[in-house]
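Note that this complex is displayed minus one protein chain, with the remaining chains in position.
By written order: A, B, C and D. Residues from 1 in each chain.
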Amino acid sequence: MSIIESAVPLYAVLVSLLATVLIGLSGRYPNVRETWTISAALVKFGLVVSMLPAVMKGGVIQYNAVSVLPGLNIAFRVDSLGIILALTASFLWIITSLYAIGYMRSLEEHAQTRFYMCFAVALSATMGAAFSANVFTLFIFYEIITVSTYALVAHDETPEAVSGARRYLTYLLGTSIIFFLPAMVLTYIYAGTLDFHSQGILAGKAPAVMVAIILLLYIVGIAKAGMMPFHLWLPSAMVAPTPVSALLHAVAVVKVGVFSVVRIVLYVFGVDLLAGVGLGVYLAYFACLTIIVASIMALRQDNLKLRLAYSTVSQLSYVVLAVALLTPSGITSSIMHITIHAFGKITLFFVAGAIYVATHKKYISQLNGIGRQMPFTMSGFTVGALSMIAVPPVGGFVSKWYLAMGAVEAHMLPVLIVIAASTLLNAAYFLPIVYAAFFKEPLPGESPGFQEAPALVVAPLMLTAAGALALFFWPALLLDLTRTVVSLVT
Amino acid sequence: MMIELLLTKYNYWVCIVLMMIGLYAMMAKDNLIKKVIGLNIFQSAVLLFFISMSKIEGGTAPILMLNQQALYDNPLPQVLMLTAIVVGVSVTAVALAIIMLIYKAYGTVEENLILEMNKRNE
Amino acid sequence: MNGKAAEKHRHEALAAGHEELPRHRHVIGRTVTKILIPFIQLFGLYVIAHGELGPGGGFQGGVILGVSVMLYILVFGLKEGSRRVTTNARDLLVSAGVLIFGVIGLLSLPLGGKYLQYGALLDDPRMGNHLGIMGVEIGIGITVAAVMITLFCEIVRRDDDD
Amino acid sequence: MNKELPILIIVVPLLAAVLTPLLGKLRRELSWWAALLTTSACFVFSVLILQDVLREGKITYWLGGWRPPLGIEYVIDYLNAFVLVIVAFMAFIGAVYARSSVEQEIDGHRTPFFYAVYLLFITGLMGIVVTGDIFNIYVFLEITSIAGYALIAMGRRREALVASFNYLIVGTIGATLFLLGIGYLYLVTGTLNIADLALRLEGIYHTRAVATAFVLITVGLGIKIALFPMHAWLPNSYAFAPSVISAVMAATATKVGAYALIRIMFSVYNPEFLTAGAYNINYILLAFSGVAILAGSILAIAQKDIKKMLAYSSVGQVGYIVLGVSLMSLTGIVGSLMHILNHALMKGSLFLVVGAVVYRTGITSIEGFKGMGKKMPVSMAAFTIGALSMIGVPLTVGFVSKWYLAVASIETGMWFFVPVILVSSLLTAVYFWRVIDNIYFKPAEGDEAGRGRGHGVYGDAPGAPGVKAADAPPWMLAPTVAVALLCLVFGVYASFPVDVAEKAAGILLGEWGGLHVNN
Partner (left out) sequence: MIDIAIPLFLVICGIAVVFVRDLFGSIMIFSVYSLVMAIEWVRLNAVDVAITEASVGAGISTVLFLAVLGKTRSREAPKGRFNPGAMIITVCLGAILLYGTADLPALRDPNIPPSAHVVPEYISNAYKETGVTNVVTAVLASYRGYDTLGEVTVVSTAGLCAIMLLRRVAGDAKDSGPAGWEGLRK
């Protein structure tokens, strides 16, 4: 594989930081402000795409920004795994910002400047995490995401918003400082380096017990991946405005979480090491547990966003589960699911937001017959839901298919059962909503008739829904990138 | 004889006792002036320690008698202690100055009363 | 509330201050002091100068000088004393002593010596040392005397003196 | 000229100090200029000295030209130079900052003397750092202490007087114990020169007198650096001192104390004595530091007054410094030295910001920081940087030292200090987050700007009521920002200070192998 020295990844990260400054300066001129956001998003996407061809050829773009201490560098490394997340995030940022503009303006939210600034910072950090070349860099951007999104979660500044944000911060910062950091220190002490390597860096360096401890520390430390019992921050972060929830729960935060897990499992430990020590199995069962429990909890939520949140928790564990299988198909599935779930889930959140904008409804029990008032929105919801359940012809099916294959390769029937069960559960907590929306009579005192959300809100969610479909029919790009990863790590 | 034996450590012990007296005065007394006096005793104990070590059996004061040979006491501790005394009086002076101001501000130099006042203000 | 208390105490203190400084200016006391002080000061100077040969030195001499002035203030009152040794003079002297010491130390640098290497001051290092020590002692004496006087004045001053 | 630098860096501020009041009699402004020029000169000197040390490795200077055991000698190696630069720099920053804040907090006719005493304070600190003679350390320790007592007493509230008096009593106890320790050492060795002491102690480490001397000296210095059980004097002193003094003291005084402690531990005594010796002294120190780290953070959380909060966190930070040193490993000492540097920077910047807030509003309560983000944006940005550094967030200098300390404690098999460090970092995060939350996410009292719904489609668009920004005056803002930025600079380009620290640590440990390394 060819190594290319280039600063493009650095620029890709800096674009939105620059945007932050500009947004802050033009806070008094909203249209200018929003222009900055959009253009930054476009430029960022452009930069990422510009790196695509090289990576497609199996190349790796590297750039060493600064070396803080011997062995502690802030370095970037664009490989196929990283660029998948980068593509997803930067593309969805464009759409999300369009949506955000529509949402924030129609709700006349306050402190929009702060909102867009933090948004931009979060995106830069996401890029940084996607492109980070070592654990240290990953850790830094991971923390930046946490802090910058705190402001977004606390946006309302209402007591419950603030307390929710507090819990959000406590969980993410706390776990990362108490578990992630020492895991990093131990890695450094044993491996002598923190740079990712496709075969892992700990292989043969640390005793099995140590490997187990370090893995545990990492898994617990990366709470953004929403593994039980450190998933609680997710529901409590639901107080945030919907575009934020969309960003948090579909793109930036949770995806960085699972991405970090994948990155570390594959590039710090390495498939062989984990397979040798036989830790994958435990991780897999751990994930299964989360999948089932979270799905059941989702079933019990009446608040739409909360139900989506718990669904996210369980979906994230698919990614962890898939990678924990340590088989080619499993890894393929986990990587693809990062993107596919992003599209599906962001659609669903957009829908929740659209409903709130149009009717100020939050609860599922209020949604009877809403399909007639908001046909576009709800059709978008249907697509998203199907993607979650993994029904063809929606993207979700692809990843789950590979997941099942992975389970077979790994000879782990229980996992198959879990997959089947969770699929049923998904259906159980999404389909009723679709049914109620389209086939139930509206509640008395509801004005039937067409009242769709503003175009700037609806258009984005139609786009993402289309994306979710497209991923089923044309998964080629995603699949190729994934294959290159798999070929390297296994 | 017995006295000789005693003398080999006597001043050290005295020094220790004096230090203890001074320390106790500084910590246990409420009156600030009393604390400062305790401070002086505490420091003078150290003087005693040094000067005692400077004395040598059969030595004379370290002022050279150029024409005849003689055994002199150790001048260095004396020099150090001159400095120490000066430091001591300087500290005392500053302490007293602060006490004056405390009296102006609080109308008393009893620590317990002063602390009560501070509590009330919080 | 304690503010008032403090105020009251302060006035008592002022009163105390009044008694502190001798109101009764006995002729005898004054004359005796007038006669005595020059001798005390002379003795102080002697102790400073005698430091090289016998016990004593800048510090002890300085203290004695300071005491002489204190005595004067005690007998003739602070106003009178401040007229003799003005505030500015005191401040000047406090600094002057240290300056003398420090500068004597510096002198040897251009002469190729280390800091405080009096030996370099004259051709004969021994004489140089002797000279340096003498100068240093004088510096010490000045500062010590000035500081002692200052301390005394600043603490004894009554609040209505200025 | 270059040869004379070590003495000039002491004598110049000393003479300037006694000249300052005289200048102040001519025109008051002159005294500030004197302080500014002197401190800046000292900073330049210190940098030059650092260069020399980096070139020659070790500078010695015989005062009065007398050879060491007879006369007093200056010995400057990487360690001294490292600390010296920190002290001189913070002194300079303080002098710049003082212009506005002293003008407000100190009566006009006192300022000349204030600056004089300030310079003496700095002189004393630097004197401790450069000297190679243990009694000389005591003398300069007293200079800086006496100056410090008076400077604290200059605080605006009367509590400052009591705080200063307590500090005076406790501090003098410490200094006197230190002196007695010197006495013990002198009695058994007959010398006061540090290098000479190290030689003559070789054979007699086992004697009780030597051990007692170490205890006395450590307790004495422990009081000066406010090591946990002996910290009682610190919080009030820092809380009620004038702003600039709080900042400079927090940034320099405890650091120099720590320097002296390190010197005693490694240059007078040696690792064998501390670890192998009849009494495992380093374990005792480790215990103390661990308690200090946690207790400091916990006490800090309990505070309502921000200056007290910072003061208590200093108690915790001192724990870090002692921890790294008593780990007795190269990495550990590097961690301590880095922590000396970054605590000087971050605590300095934090106190400077608080001073600016006091200057503008007179507020020192954490509650009072509500809405400051809008009122004093730049200062608050500096505060945030300092806070992040205190927490130990990567890319700030705070991370570097904690990284080294964590690595060191694992290397030396003291892994249980890693949780201690992490927990205290977390506690630090807690008590700083309260402040940052107030700064950015709470509206100022009586100002409901930016709350709730319904102010324009565009959020902060024109028409939305905002708070008028009134940041600190430039003379205060510039130094504050400078220090805060340095927290970031050294956080990103840590390799230079780490390099110096490693050299220093190497010299301290000498050829000593280190504790049992279990991995």
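Convention: a contact is a pair of C-beta atoms (placed from the backbone, for glycine too) under 8 Å apart; a residue touches a chain by one contact, two chains touch by 3 or more.
These numbers come from a predicted model, not from an experiment.
Across the entire complex, contacts from the unshown chain go to B, C, D.
From the set C:81, C:113 or C:139, the residue in touch with the chain omitted from the display is C:139, counting the whole complex.
Interface note for the absent chain: among D:43, D:82, D:97 or D:135, the touching residue is D:135. With the whole complex as reference, residues 2-3, 6-7, 9, 12-13, 16-17, 19-20, 47, 51-60, 63-64, 66-67, 70, 87, 91, 94-95, 97-98, 101-102, 105, 115-116, 118-119, 125-127, 129-130, 132-133, 136-137, 139-140, 143-144, 146-148, 150-152, 154-157, 159, 162 of chain C touch the missing chain. Along chain B, the points of touch with the absent chain fall at residues 3, 6-25, 27-31, 33-34, 36-38, 40-41, 44, 47-48, 51-64, 66, 71-83, 85-94, 96-106, 108-110, 121. By the touch definition given at the top, chain D reaches the unshown chain through residues 14, 18, 21, 63-64, 66, 69-72, 106-110, 113-114, 116-117, 120, 123, 127, 133, 135-136, 139-140, 142-143, 146-147, 149-150, 153-161, 180, 184, 186-191, 200, 207-209, 211-213, 215-216.
The definition used in the following text is that only the chains that are shown with their structure count from here on.
Centroids of chain B and chain C (each the mean of its C-alpha atoms) stand 23 Å apart. Measuring from the averaged C-alpha position of chain A to that of chain B gives a distance of 70 Å. With each centre defined as the average position of its C-alpha atoms, the distance from chain B to chain D rounds to 29 Å. The multi-chain contact residues of chain B, meaning those touching 2 or more other chains, are 97, 105-106. Shared interface positions of chain C, i.e. residues touching 2 or more other chains, are not present. Residues of chain D touching chain C in their complex: 4, 7, 11, 14-15, 18-19, 21-22, 25, 61-65. In the complex of the two chains, the chain A residues touching chain D come out as 27-30, 66-70, 72, 74, 104-105, 107-115, 136, 139-140, 143, 151, 154, 157, 162, 169, 173-174, 177-178, 181-182, 185-186, 188-190.
Every residue of chain C that touches chain B in the complex is listed here, in rising order: 2, 5-10, 13, 53-55, 59, 144, 151, 154-155.
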